[in-house]
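Here's a structure for you.
Shown here: the complex without one of its protein chains, the others still in place.
Letters A and B name the chains as they come in the text, with residue numbers starting at 1 for each one.
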Amino acid sequence: MSRSIVTRLILKDFYLQWPTLTGSLVLGFATLALALFGGGSPVTFYVGSVSFICVLILLNVLLVGSIVAQEKKDRVILFVLSLPVSTTQYALAKLVSSLLAFLIPFCLLGAAAVLVIALTPIPHGLIPLTLAVMMYVCLYFCIFLTVALAVDSAGWNTVVIVCGNVLLNFLIAWLLNRPSVAHASKAAAAVWAPEILATLAVETLGCLLALGAAVVTILRKKDFL
Amino acid sequence: MTDLAIEVEGVAKAYRFFALSDVKLTLPCGQIMGLVGPNGAGKSTLIRILMSLIHQDQGQVRVLGHSMPEEQVAAKWQVGYVSDDMRLYGFGTLGWHMRFVASIYPGWDAPYAQTLLKRFNLRTEQQIRHLSHGERAKATLLLMLARRPRLLLLDEPTTGLDPVARHELLVELMDVLRDERRAILFSSHNTQDVEQISDQITFIDRGRIIDSSDKESFIERWRRLKLEVPAGVTLPGVAGVVDLDVSGHLATVTTNAHSDELERAYVNAGATLHEVQRMTLEEIFVANVMASRRERAS
Partner (left out) sequence: MHSFITISHADRRPMYLQIIEQIRHRIAVGDWKAGDELPSIRALAVATQVSVITVKRAYLELEREGVIVTRQGKASFVAENVDLGGQLRREELDQHLAAAAQIGRELALTPEELIERLRMRMTEGRKKS
């Protein structure tokens, strides 16, 4: 009986996030188009791709903010917790709905980016770099989600957002400075430099660890107010 | 099947600057309990513990026979909770909320929900964020009342309601009591409402229950005696006196154990009994809290 409550809560979160999800998909495709089809000039590519990443980050931040933090901030959580659902089930539902709400547009946009690069004359060397940056955003999301679920603090949320954005710049700068990466990104075929592979591994592992920490925190938490 | 709606024993919860301690409370089915206390006394904390929104550090809590927080989901099927700081989804309509709650609870009474809509003067198409404070409070109450829970836990339900809405709410709350198997616990600053509809009254101050009894017992036990104390007469120490205020030749005795013997004790000592006044629940409450704080300070 109560598992269907959890399902209802997840669906309810989706319903309420509909504008954010569709908006990010539209903007995501638009910026992708700008980057990859904007006449081939470095400027449009740069602007488009940076905007694309920004859309993903915005999606991340908005989703965690409105699904997890907002309910607690404006006390809607009291209404939801008055329903026949335990505090643990509530938090797990939040985790799942946030993950799904992020991953669905994220994967769609990511797949679109990779496919477009793969199926067009755009150098395929871009693919590894693209994936490394996108997986960073995924890691950023997982960490932000875990922090927001574990700690009820606008201060910590701000710290995560600032660090997340700043570190992204460092990551891109570092990667582009690696000779193997910089060279490979212009190649016609996808080349997987060791730095790229290492980055992807760390990012994936980081996502799993963060989500694991989230689950552990939820199961151990006693108060939700 | 237990006939106790609420059983709390030895419950404690500590925060940095506040602690609930040694809380004991029972509420049988078919009755209403009013929980009265100053701001910060712990009323909301206690009610949230009953709902498992907060877990107690120590002590046993049973709600409709279910042990909390372990059996919180089972309990929540039959318990309705509304607090004055609770909010609904701003961008949703009242109708959306009603459909959402109705889809969860098989006991949702749709005709009753329609009656409440009319009685509370609400419309289903309005977005919650456009409702006034009072309308939003009524909407939240409607969502809870329409599913006819066995136990109602209400944290300041009449705060922010105009007198008409308050009266309508009291009518609905008393209507709940038509069924002897249902019960209500509500916290309030409005001692007049508590005095009118409560069967049991519990006073709480600074995290402790300072008195808990049935309403008529409170009303009968507490009195203010106005005495005239002629020169040369010393008033005896009498058991059951909560406060003694002497000013010139007049004295006011506040007692929580009124009896003829008590009156005679003063008369026999030479004082004249000028008047014996009953006390409103508010006066009883304030006197009780003041006495309890004095006792704790010493």
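The rule we apply is simple: a contact is a pair of C-beta atoms (placed from the backbone, for glycine too) under 8 Å apart; a residue touches a chain by one contact, two chains touch by 3 or more.
No experiment lies behind these values; they were computed from the predicted model shown.
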Which displayed chains the hidden chain touches across the whole complex: B
Omitted-chain contact residue, chosen from B:60, B:103, B:121 or B:196: B:196
Sole contact to the chain not displayed, among B:170, B:244 or B:290: B:170
Of B:13, B:97 or B:215, the residue in touch with the unshown chain: B:215
Sites on chain B contacted by the missing partner chain, in the whole complex: 30-32, 167, 170-171, 174-175, 177-178, 180, 192, 196-199, 214-216, 219, 272, 274-275, 278
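Just so it is clear, only the chains that are shown with their structure count from here on.
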Chain A partner contacts - residues on chain B that touch it in the complex: 48, 51-55, 69, 72-74, 76-77, 80-83, 85-92, 100-101, 103-104, 140, 144
Residues on chain A engaged by chain B in the complex (per definition of touch): 2, 5, 8, 12, 16, 74-76, 78-79, 81-87, 89, 222-225
